[in-house]
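Below is one structure; the comments refer to it alone.
Of the protein chains in this complex, one is absent; all others appear in place.
Chain IDs A, B and C follow the sequence of writing; residue 1 opens each chain.
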Amino acid sequence: MERIKTAIVGASGYTGQELLRLLLRHPEVELVAATSRQEAGRRIAEVFPRLEGLPGAGLKFIAPDAAEIAATGASAAFLALPHGVAAEMATALLDRHLKVIDLSADFRLRDPAVYREFYGQPHPAPALLEEAVYGLPEVRPEEIARAALVASPGCYPTSIILPLLPLLRDRLVDPATIVANSMSGVSGAGRKGDIALLFCECNESLRAYGVPKHRHLSEIEQELALAAGEAVAITFVPHLVPVQSGIITTTTATLAEGVGGDEIRASLEAAYGEAPFVRLRGEGACPDSKHVTRTNFIDIGWALDPRTGRLILMSAEDNLGKGAGSQAIQSFNLIFGLAPTAGLHFA
Amino acid sequence: MERIKTAIVGASGYTGQELLRLLLRHPEVELVAATSRQEAGRRIAEVFPRLEGLPGAGLKFIAPDAAEIAATGASAAFLALPHGVAAEMATALLDRHLKVIDLSADFRLRDPAVYREFYGQPHPAPALLEEAVYGLPEVRPEEIARAALVASPGCYPTSIILPLLPLLRDRLVDPATIVANSMSGVSGAGRKGDIALLFCECNESLRAYGVPKHRHLSEIEQELALAAGEAVAITFVPHLVPVQSGIITTTTATLAEGVGGDEIRASLEAAYGEAPFVRLRGEGACPDSKHVTRTNFIDIGWALDPRTGRLILMSAEDNLGKGAGSQAIQSFNLIFGLAPTAGLHFA
Amino acid sequence: MERIKTAIVGASGYTGQELLRLLLRHPEVELVAATSRQEAGRRIAEVFPRLEGLPGAGLKFIAPDAAEIAATGASAAFLALPHGVAAEMATALLDRHLKVIDLSADFRLRDPAVYREFYGQPHPAPALLEEAVYGLPEVRPEEIARAALVASPGCYPTSIILPLLPLLRDRLVDPATIVANSMSGVSGAGRKGDIALLFCECNESLRAYGVPKHRHLSEIEQELALAAGEAVAITFVPHLVPVQSGIITTTTATLAEGVGGDEIRASLEAAYGEAPFVRLRGEGACPDSKHVTRTNFIDIGWALDPRTGRLILMSAEDNLGKGAGSQAIQSFNLIFGLAPTAGLHFA
Partner (left out) sequence: MERIKTAIVGASGYTGQELLRLLLRHPEVELVAATSRQEAGRRIAEVFPRLEGLPGAGLKFIAPDAAEIAATGASAAFLALPHGVAAEMATALLDRHLKVIDLSADFRLRDPAVYREFYGQPHPAPALLEEAVYGLPEVRPEEIARAALVASPGCYPTSIILPLLPLLRDRLVDPATIVANSMSGVSGAGRKGDIALLFCECNESLRAYGVPKHRHLSEIEQELALAAGEAVAITFVPHLVPVQSGIITTTTATLAEGVGGDEIRASLEAAYGEAPFVRLRGEGACPDSKHVTRTNFIDIGWALDPRTGRLILMSAEDNLGKGAGSQAIQSFNLIFGLAPTAGLHFA
């Protein structure tokens, strides 16, 4: 079988690097283009010396240009671009009949007004919002499989939505009581020369940020509301902690009347018992980010707090993996009818 | 003026090391004894080479023995011992008329039944519970000043109680809705040869632990209840993150009807405007642990989340400092009528 | 083709974990036994939760017993055991006709007197020394391919020997002037409950250790002498630095009369131009450990210092990879006639 010609647009950031790492080894993929305004003309392995020796790592970065990307014969493109910029590129590539898996926030929201509220600008391509599918492969695999445009979720949303979704759908927790605290590795903040991201600023440092209204809240609440069948507003506090990658999220919510550990377990198992990338660690388990880094896994544990009537939901994922690059590949696999785990082996 | 002869009992752990660091430089203190079963006979500076060159660092560790400690002429003793063991030593030293500042959990709870519930054993010296004062210097300075036995609070409790206390007292938040998420540096887990605390296990690792009923919950809820004037049960989730020391805590609670940013600020300023070790960073500020490590400060910031009606309270302290050693010295200063900041200078 | 039944003896340390990680995914291997005195009876994935989901991770650790290992039908065994213990197990497994790849120091030295000098005890199985092959696959692939017992090199030796070997063989540097400084990640010190290896002792800490006569000197000098055709004594200073894994080594030596950059490059390229796991980064390049972690690569760069007439050789490898586990698998591939890179893909 011929391999699927694929492009990565915006490949010189940390998410781009993760996509390169995975797609250069994906057995069904032929990487035909990697773009970077900054690195155009340099070999992939020159920019990311770790990748030296991988077949395909000699490919040279090109400047981002839809026509040039299409000219490579690419059937699909991953976009790891800033929001706003992504929409424009997506439009141009869809016009050229590529499947687009967009890792930016541009197509995650169904309502352009919410986009405007959270991103402070009018939506750059509102017509595409209806077409785009929010790309949680565990949640809507069929829609993703049929999509031309997948809006691959953010790292925080994935870590919050996946554990909560079945419980809201099954009405096991009170949606008005949800509080999510996430701790993220520094790679989530991007690869840019910002003083606040220097080693000496992040090392031996712990801090919350982005309160009370982080942009990702918009997509989190949209997806939770769909599951709950009602509007949901949650409190979400992200924290920056000194690890390379990895996110853990601790979410608390009041249990619905009469709900105990059996119902929680049953709901999660019904949702994810067969999901190859969700590891239910069980009641009492506290997932550790070090067990999921560089994988597409999300690990989920939970505890019931009978003293307060609350559920404590804990998840761990790699912000660059299940929270970005590898999850996007999971959608890609669905679109092209590949095995769900193709190119996502780990260890 | 003669300096106060002082002993540290259990001085070879991380809290002991912090007490040594501070007391060897405290202008009103003469360290006359430092005990360690393990290190008895070795010089302080041999065990902690960093301290070499400090006057007094040539003192040799002795085995823990109340009579021998009293024989040094010590007027005061800091206990950095495991719970259970601390009570026994405290009793023996109080009998010998030393002032005791106990950093263990043994005298923090007023009710021996709660001790039994959370620590899994009968209280070893229930008669002393009435006498002991829970040592939050910002909360009950006069009682501490008169106390013979101070139960110096744990690191998590300090970070949770101080920001919440005035707000509960002033009825600005609903006590039934409190959720506290803490992230702690690894030194909080102690200096012991435990695989789980190895560099290679903690580095690049994020995880919750101790859910749903960490032992410190007992003292947290006791103090919050005193402030609220009613029983309080909260959800508390501690997390282990790869920094040396430092704790940040993010606490959420539903605002009482009609309460806004002005009331929150006013309440915190009334409580801590004059407190030398509480830095109110203001609304919108997210305290960073790197600004408080090796100090006795607790930094407090907050944000209001009008979408959910919740308050987000954020604090940062050093788990070995304001969360242990330096806070104990703050109580010591009160007991001996010293300047509040004596020996607690920083930078 | 049937997969090769393979055992790991001593699989619960960091090297064991790396072997598990790689062998569970090796396409030609069926892991039939993993031993650990401590973890016997527990599933691999229970001890190493990261591996959960890998086929074979449900296998249970057994106690180390040669007969029991042989009874699994294993054709080969990797030994990740302390020296002394390894020799005994190797003897028993060789008797049972398994191929043995020993990652301990027991069979690395040709001369039992040197073993005694550096390891402080008589060699436990001197008869096997002649049979054992020092397992640097780039250096003696044919001997390894024919060996029943491979003594897989230590992490420091690999990082020092590989860059130096061709230069000594080609008489480009003066063997009497070699000084090697290595910096190693903490995993090299093993997975044991030792205070000195705690996060809080290693984090924010840099220190030399093991001077002037680290045990690995013995094998380093043995191999260098073989290349130089004369006895070689070098100065070697290892340092412990706070990374998980990875070693960089900077070796200096005086250039032989008239030798310049061209000769150095030619010598290294002749030796390693075709070697799949040696990446010659070139003159002026300073290899970074982050580009080799979790791979079997050794990256090599160099610089000439005309002011002093010295060569500066720099190498980077993963102490658990090319310095231990994956290098052992490289030998295994040779023994069983597999592709050199089988099971050693990376990214």
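Rule of thumb we're sticking to: a residue touches a chain if its C-beta (ideal position, glycine included) is under 8 Å from a C-beta of that chain, and two chains touch if they have at least 3 such contacts.
From a predicted model like this one, the values you see are computed outputs, not experimental measurements.
Considering the entire complex, the omitted chain makes contact with A, B, C. Residue-wise, the contact with the chain that is not shown comes from C:204, picked out of C:131, C:204 or C:230. Here one chain is not drawn; of C:6, C:91, C:222 or C:252, the residue touching it is C:252. Remark: the omitted chain is touched by one listed residue; of A:186, A:237 or A:253 this is A:186. Residue-wise, the contact with the chain that is not shown comes from B:279, picked out of B:123, B:216, B:239 or B:279. Those residues of chain C that touch the chain absent from the view are 177, 179, 181, 183, 185, 201, 204-209, 211-213, 233-235, 237, 239, 241-244, 246-248, 250, 252, 284, 286-290, 293, 303-308, 310, 312, 314, 316.
Touching the omitted chain from chain A are residues 14, 186-187, 191-195, 197-204, 242-244. Annotation for chain B: contacts to the undisplayed chain at residues 21-22, 24-25, 49-54, 204, 276, 279, 281, 288, 290-292, 294-295, 297, 299, 345-347.
We adopt the following convention: only the chains that are shown with their structure count from here on.
Inter-chain centre distance (chain B to chain C, centres taken as mean C-alpha positions): 46 Å.
Chain B has its Cα centroid 39 Å from the Cα centroid of chain A. Residue positions of chain C touching 2 or more other chains: 204.
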